[in-house]
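Just one protein chain is left out here, and the rest sit where they should.
A, B and C label the chains in the order they appear, each numbered from 1.
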Amino acid sequence: MSTIPAELDVIHAYRMLRLLREFEDQLHVAIARGNVPGFTHLYAGEEASAVGVCLHLADRDVLCSTHRAHGHFLAKGGDVDALALEIFGKEGGACGGKGGSMHVADWSRGMWGANAIIGASVPHAIGAGFAFKYRGEDGVAVSFGGDGASNQGAGFESMNLAKILNLPVLFVLEDNGYAETTASGWAVAGRPVERAGGFGIPSVEVDGTDLLDVYTKIGVGVRRAREGGVRRSSMCACRCSTAITKVTRKPTARPARSSSCAPSRTASRVSACRCSPPDGRMPRRSTRSMRSARRARQRPSSARSTHRFQPCRP
Amino acid sequence: MSTIPAELDVIHAYRMLRLLREFEDQLHVAIARGNVPGFTHLYAGEEASAVGVCLHLADRDVLCSTHRAHGHFLAKGGDVDALALEIFGKEGGACGGKGGSMHVADWSRGMWGANAIIGASVPHAIGAGFAFKYRGEDGVAVSFGGDGASNQGAGFESMNLAKILNLPVLFVLEDNGYAETTASGWAVAGRPVERAGGFGIPSVEVDGTDLLDVYTKIGVGVRRAREGGVRRSSMCACRCSTAITKVTRKPTARPARSSSCAPSRTASRVSACRCSPPDGRMPRRSTRSMRSARRARQRPSSARSTHRFQPCRP
Amino acid sequence: MSIKTTRDAIRETLIAEMERDPRVFVIGEDIAGGMGAPGEQDAWGGVFGVTKGLLGRFGRERVIDTPISETGFLGLGIGAANAGLRPVVEIMFVDFFGVCFDQVLNNMAKFRYMYGGKASTPITVRTSYGAGFGAAAQHSQALYPMFAHIPGIKVALPSNPYDAKGLLTAAIRDEDPVIFFEHKGLYDEQGEVPDESYVLPFGEAAVVREGKDCCIVAFGRMVLLARQAAEILAREGIETTIVDPRTIAPLDTDTIVEAIAGCGRLVVVDEASPVCGMASEIAALAATECPRALKAAVQKVTPPAVPIPFSPALEAAYLPTAEAIAAAVRKTLQ
Partner (left out) sequence: MSIKTTRDAIRETLIAEMERDPRVFVIGEDIAGGMGAPGEQDAWGGVFGVTKGLLGRFGRERVIDTPISETGFLGLGIGAANAGLRPVVEIMFVDFFGVCFDQVLNNMAKFRYMYGGKASTPITVRTSYGAGFGAAAQHSQALYPMFAHIPGIKVALPSNPYDAKGLLTAAIRDEDPVIFFEHKGLYDEQGEVPDESYVLPFGEAAVVREGKDCCIVAFGRMVLLARQAAEILAREGIETTIVDPRTIAPLDTDTIVEAIAGCGRLVVVDEASPVCGMASEIAALAATECPRALKAAVQKVTPPAVPIPFSPALEAAYLPTAEAIAAAVRKTLQ
């Protein structure tokens, strides 16, 4: 059991964890009711990863995210209302409703955006790191990616570049056990954390459900990146606890645009889109992070709905 | 000093080494005289790599190559005349003159072609390996790539796939010290041979100028791939001796197509396109392979011309 | 013959071709689903459920889930095709061709020609496309014009279940690489589809409707909108011809030009971006092949040249509609 570092504001940390979870829990209900257009990927269960990393970051630091970005957005200090409005596609949303869940961003907070092409945002993080170095600033860039993303070429190229250009970049690999339905234990050859070694980048594996574990070990990496020296880039493979909380569904609230589109069996599938109970397939570790902070009252809902995207008939 | 394996036909091996060298030496002269259109990349100095690998291969095995493919073509059993005719863009060339030096192929010999997009051919090798496994055949697919190619995403994705699908593929990384002008010591973070480790693929470093070293150590990998089992894929990082023997120049023999194109300083640059003497920057190891075979009479010409491509004015 | 959705027509084609030819296999992300995850085999069958049920019939040897490595597994398909197999690769959304574009542009499209006719790459790549689902800028594009621009590949764009089956059968049996475009909005569309196999040859457009006043050339899901527009117009006494090219590479220019010349008026409807898209390609045909026959300016009905917005209201404004097509036809008649 980790001890609580003196400088850590545990109340703030706990607030953040709760904020991320509450947001997703409420969103999940809205999704199940059919009120959210498009594709939505919930971060529930992975809170300690985003929060544990972002506690080390300031607004000037940059975060490059994935399709599963709500938690990163909030942990980086993004506005809750702007996030919600964006996900619902409304004016006042973080991107004016043009982006949606898969593209939420808050540039003023260094949250450079959800990016729904797997692996695509990793090079942007090294670009941010490059800019920091170019201008002699002490900012740090963090790239988040999933276990699935770890098999995209872009990430490897970026690690190599970050190393040889000695850039202040932290690569966080959030392994939640699955890429859609495909198990990371099968799809990712070798141990992810060892891949960084092939590039001479130091790496560490942390428990992505344990805030203190994330906070403490990632802190080393962030400091290394920020303070410079010869080994600036770091990689961290973050094992997150829950199963994939992926809910993709069709919008229903929209008016049909073309009268000839008869209702189809899509409708019945929508109702099947409710949140399924924890399927018990994943290790159901409790969020030790919260327990550590002695405020945990609730276990993460490792809800996993595998319902595939059903196109709405316009 | 390696001993000569009993099954190795040293005379045949030496013939192949000499063939590859002679071919390039004569081609080099033709290039310097301005008789070869387009871009040509010579394999001189790397012979032991192609020959040492291909001595383990049969026609049914597949080889996927790079822009620097003449040696691979010949070592895989391709026809010398067809190669020469192709490089000169003539009828009867291996690809009917449509491909040129950067696309020479002999499909009947399992030489699937030079491919001038760095890294692009690596996935085709795993496709060939997939086909062998799918059909229950004992063929092996070999992917050749340079130190420069080792930084392309395609290669990493392919290693991961080869491992998790357990395919009979050998990845050969020919590190000749440079990718164009850029030193591999700078551009390739970490030790290339260790990158395979991140995917759980066994790997070995061999001396790409020592035929016996290549032959012996690669033999293990080829056998592993051919005979199947749980660790089929292999990677080998092959340090080749010479500097980059890269000669890219403009064609002169072609008639000007448009009369308004006045002669420019291109002309003077053409004359500068002659082969420069060995620049002595690379370690000038002699080809121990040949010495081992006690037939070496000649050191590899580590010619390196860095003259950039000069467009001809059509 | 029975009523089937496009999804089912595609699935039964895959099954038929896999049964007919042991060289055919399917590969893609979550194409079966659940790989490495005991207990949930064949839960998905691809993100749109098209390949659901294949795993049970053909097993993991021929229904292959992949990591998220499009360059890797598309390249694997290309290599397997070079080796004589008949891969059917799925790129989940056409937008993802970005990460594996080189394998299309410089590899599968080039091999036969660049290697002097000695290579053959009989691969079929299935992909989904199209807007209308709140999937925003990176999951809603059409992009087929970029593929039509590349010499060396064939491109199919079926607008209904019948064509989907015939074209996919042709694609899988073709000796050359084919990209097969499936509109997300057509998966649930129904139509008559024979149970037995049949081949629809590439490069033969369908004349969906005949009318003398104006010719509408429409692609993919836009054919549905064109039909609706034609109904609206028919009620106004305006008779339209609708041509559905079905494949855009090769393109049946003869049928299209004949239809344009016959009507003297042309509206082209394309869900792709307007510049260097199919709408321009067809309008150009009118200008190069039969300009004298034109009685009015050609009308292009396409989205504006912007990325695709997320918000349903904006997305609705972005997409062509039947009413916009009807208005364009009326304009040619003014």
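Worth a mention:
Just so we're on the same page, contacts are C-beta pairs under 8 Å (C-beta built on N, C-alpha and C of every residue); 3 or more make two chains touch, one makes a residue touch a chain.
Bear in mind the structure is a predicted one, so any value in this text is a computation, not a measurement.
Within the set B:G52, B:G78, B:G119 or B:P168, the residue that contacts the chain not displayed is B:G119. Contact with the chain not shown here comes from a single listed residue; of B:G78, B:G100 or B:G221, that residue is B:G100. Looking at A:T40, A:T66, A:N115 or A:T182, the residue that reaches the missing chain in the full complex is A:N115. Among C:I3, C:A284, C:A317 or C:L333, only C:A284 touches the chain that is left out of the view. Among A:L74, A:I87, A:A128 or A:V222, only A:A128 touches the chain left out of the display.
Residues of subunit B in touch with the missing chain: 37-39, 89-90, 95, 97-100, 102-103, 115-120, 148-149, 151-154, 178-188, 250-251, 253-254, 257-260, 264-266, 279, 281, 306, 308-309, 311-314. Within the complete assembly, residues 71, 95-99, 101-106, 109-110, 113-114, 136-138, 145-146, 148-152, 249, 251, 266, 272-273, 275-281, 283-284, 286-292, 294, 296-300, 304-307, 309 of subunit C touch the chain that is not shown. Although one chain is not drawn, its touching partners on subunit A can still be listed: residues 62, 64, 93-99, 103, 105, 107, 112-113, 115, 117, 120, 122-132, 134, 141, 153-154, 157-158, 160-161, 164-165.
One rule holds in what follows: only the chains that are shown with their structure count from here on.
Chain contacts here are complete: no pair of chains fails to touch. Looking at B-C alongside A-C, one finds more C-beta pairs in contact between the chains of A-C. Farthest chain from subunit C (centres taken as the mean of C-alpha atoms): B. We define each chain's centre as the mean of its Cα atoms; on that basis subunit A and subunit B are separated by 42 Å.
The mean-CA centres of subunit B and subunit C are about 39 angstrom from one another, to the nearest whole unit. Rounded to a whole number, the gap between the C-alpha centres of subunit A and subunit C is 33 angstrom. For subunit A, the set of residues that touch two or more other chains comprises 151-154, 186-188. In subunit C, the residues that touch at least two other chains are 66-67, 69, 71-72.
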